[in-house]
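Every protein chain of the complex appears in place save one, which is left out.
First chain written, first letter: the chains are A, B and C, and each begins at residue 1.
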Amino acid sequence: MAASGSAGRKGFWERLQRIDRRWIYLVIWLVVMVPLIKPFPIKPVASPPVQQMFSYIDSMPEDKALIISVDYSPDTQAELHPMTLALLRHAFATDRRVGLVATTVYGLGLGEDALREVKREFDSVATRHEDSVISGEDFIFWGWTTPLLTMMLGMGERITNVFPVDYYGARTESLPMTRHVKNYNDVGILVSVAGSSMPISWVAYAQTQFGLRIGCGTTAVSAADYYTYLNSGQFTGMLAGMRGAAEYEQLTREKMDRLGMTWRVRNRGTEAMSSQTAAHIAIILFIVVGNIGYFATRRRKS
Amino acid sequence: MALSCIVALLLCTLPPPGGVAARDVPNDAGGKIAVTWTRSPDGSVINYRVLRQAEGATEWDTIGMAGRLASRYFDEGAGNGTPYRYKVLAEADTLQGESEPSGYAKAAPQWFNTGRIPSIIGTALILVIFLYTFQQARRGAKMFIRRIAGLDAVEEALGRATEMGRPTLYVPGLSTIDDVATIASLNILGEVAKKTAKFGTPLIVPNRDPIVYTVAREVVKESYASVGRPDAFNPDSVFFLTDQQFAYAAAVDGIMLREKPATNFLIGMFWAESLILAETGAISGAVQIAGTDAVSQLPFFITACDYTLIGEELYAASAYISREPLRLGAIKGQDYNKLIILALILGGTLLALAVDIRITDIL
Amino acid sequence: MKRKLPLIIVLVTGIFGVLTYIIPHPIIQDTDAVFRNDILRVIGAFSIVLGIGSILRHHFIKIKRKAEHWGYSWITVVALFVSAIIGLFGGIDPTRPGLLPTQVGGFSFHIQSLFTGLIVPLGSTMFALLAFFMASAAYRAFRARNLEATLLLVSAFILMLGAVPLTRMIVRELPSFAEWILAVPNTAAKRGIGFGISLGILATSLKIILGIERGWLGGGE
Partner (left out) sequence: MNLATDPWVWVAAIMTLAVFSFLYKENPFYRAAEHLFVGVSNGYFITFTWHRVLVPSLIDPVGHGQKLWLILAAIVGALYFTRFIPKISWLVRIPIAIFLGYGSGMSLLRSVEAGIIAQVKATIVTRATFANWQAGLWALIILVGVVCTITYFFFSAERKGVLKPISYVGIIFVMVGFGASFGYTVMARISLFIGRLQFLLGDWLGLIR
């Protein structure tokens, strides 16, 4: 390094031009890993589609339920699981009833995982029975069933017909929440969190036939294809990729603070956003440095 | 209106759906009748129940439910040739409103899908042009084809491999044999193999699909035979690796860094592994020629490879290298068809701007 | 015969493929369903034997010749046999055990455990290498050498800037401009390329069905 300084600035740029790619890898590794362990505060600003979904859920009538359809599998978990968690927190914090369904077998494990985590958060600060989150009263995890079409349409008539027992094996007929949530008429919005095209299936069946409001949580890659559904109003809001999750987490955090629920939760989307942002800035800087170097060395040659 | 509601309530009924009609679904394999109705004006309806009665029967059977916004139901259990009629019940929590029965309808299979007529006409037109250019080519008409940078580099790249005494790697994409990109890639493989046979450069062809593997092996063997070097064909040079996408990518990455091929061809259909392969190839210092019709992967090949055949260039490539008349004829046909597409787009736009029509009316 | 018969088969199955698209009648549709779900699946399954034979042969040759890194070939061969035996005799459904027990104490070596414990992490880590490769490819290739390269660089740059919260706050229009690039010029380019690709597919399919394209027949008569 010292030698390159005496060789002059041009030598430095030239060398930078042909820098070993492993330095680039190392930088990427560090800028992603360090913020994961020690996140730096970054305040996501909600984009309009995220704000739209949040506002709708926040202001829908108290007696309407939120359904989350866990339509992703472990390979897209990093991007999508934080959305499920944030939606659950928002609903429980504002005393909304929540129903969970899975359209794939993978969704079962992920749905259970999400419920367990958020339930623990609320239960650990609950001082009264009413404050804790109770299966069958505050939420029902209906589970998974096949075929898909029968499930999507059947739930519009009577959910207990489609799911006689819930994921934990309880008879759905006997659950207190069933009295309030019988079919789609009692549902304010269904949010399909999916790495696949499942949100479109929900629109095609549950929305066109029953007028059910559909929200969409999806990966960053798929989001580009979904904007048409958002613009046409078929989706009430959309969370796209880790950023969408982080923005929803931020809105939920602010809401919970206003409600005096100031306990700390693990906002994985926001956590990853610091990594995400750091990596983006690193790549942008690489490109800038690469081009400065390119012009610096070219000028010398000419 | 208010009065009718009161009457309806008194009778424990909802205003029923109206205008129930049934008819055979066209362009299908039979067994399907479409039932349509106008929705009940009452907002409390939860769903509609569809009932069916076969001619001569006395019973009405429930055949299915439809949501409160639905005004159509497909009876997919209708027997072909049996006349059925239908009734629709609007249902709320405890109330019901029953419609008048529809007329009789019969389901029947059709022999021809009239919805496909536009694409049949379009295909016929396109095919006629191709057949014409094939004919021209057979007669020996001169076929010009412009320079394609990536393909001019093939010879040079293979020459480089020979000079360096290093092998050439050819990845024929990760798709199956019925993917046309794979066929195009195998055609190019045939031409590349002829040159490696002449130069005496070792060729490595790892495969992801077992059927593609069998064809690729035949193609390479044939190329070696056709240039008079059947003895130089190494049966182990074309092999199957694994069906798992990323296991395949891992293994090809390993080959790139261990065997150090001087030239890599990444030609065919690719998914997310495109950049994994191309970047590893760049690390190994190989000259890389890529080509794919997977539009979403092209940006990665363009950034990481020396030459990239974009989309259609992949299909033009085997004609370009082999100069075989019929293949050149196909290129000519493609160009004529592009002219027609351009004419349709520009003409259609001018027409649609001049007079107020919808595109669905003309196409 | 040796060349004619395959060419006739290609023509016949090709025409059948076309008919499935225009004739809704059950005679065609049901035949097509049987063809796809039974016949092609069964025929295709046999080709896998060739594939497995090929990879084994490839590694046995390496072992026999003691080619460079031949020791690693044993890993592939042993892993292939062990996992195939576990899968074939242990069954594919963890709730319905096969002939071979796949559990020792609390430890399961069922084929699905191998899938989630080995194939999934290996596959998703290979996939994750892309995060690094994107960075190094961008560093090398995104240089403003000429107009084309500059455009590539600038539009990628705008999209990336649009993903950073800070710049989104400074330039409020950035995200929507990024979306515009995706929705307008990007769509135009992809559609234009798409036309050519569709024509290329058509020409190639036609050449195969008509027997003009014969490279796949391989050598010999």
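We take it that a residue touches a chain if its C-beta (ideal position, glycine included) is under 8 Å from a C-beta of that chain, and two chains touch if they have at least 3 such contacts.
From a predicted model like this one, the values you see are computed outputs, not experimental measurements.
Just so you know, the chain we are not showing touches A, B, C across the whole complex. Only one of the listed residues, B:Q53, B:T168 or B:T242, touches the absent chain: B:T242. Residue B:K332 is the one among B:R68, B:R166 or B:K332 that touches the chain missing from this view. Although one chain is not displayed, subunit B still touches it through residues 116, 118-120, 122-123, 126, 143-146, 148, 176-180, 183, 211, 214-215, 218, 241-244, 246-247, 250-251, 253-254, 257-258, 296, 298-300, 302-303, 310-313, 316, 331-332, 334-335, 338, 341-342, 344-346, 348-349, 352-353, 356-360, 363.
Counting the whole complex, the residues of subunit A in touch with the unshown chain are 22, 25, 28, 32-33, 36-37, 77-79, 219-221, 224, 241-243, 266, 268, 271-272, 275-276, 279-280, 283.
On the side of subunit C, touch with the chain left out of the figure occurs at residues 2-3, 5-7, 9-22, 35, 37-50, 52, 55, 69, 72-73, 75-84, 86-88, 91-92, 107, 111, 113-132, 134, 138, 147-149, 151-160, 163, 178, 180-199, 201-202, 204-206, 208-209, 216-218, 220-221.
Methods note: only the chains that are shown with their structure count from here on.
Averaging C-alpha coordinates per chain places the centre of subunit A 28 Å away from that of subunit C.
Centroids built from CA atoms put subunit B at 31 Å from subunit A. In whole angstrom, the spacing between the mean C-alpha positions of subunit B and subunit C is 14. Contacts with at least two other chains are made by no residue of subunit B. Annotation for subunit C: residues 124, 134, 136, 138, 140, 142 touch two or more other chains. Subunit A contributes residues 21, 153, 156-157, 183-185, 206, 208-211 to its touches with subunit B in the complex.
Residues 46-47, 65-70, 283 of subunit B are the ones that touch subunit A when the two sit in their complex. On the side of subunit C, the complex with subunit B involves touching residues 21-26, 29-30, 44, 47-48, 50-52, 54-55, 57-58, 61, 68-69, 119, 122-124, 126-127, 129-130, 133-134, 136-138, 140-142, 152, 190, 193-197, 199-208, 212-213, 215-220.
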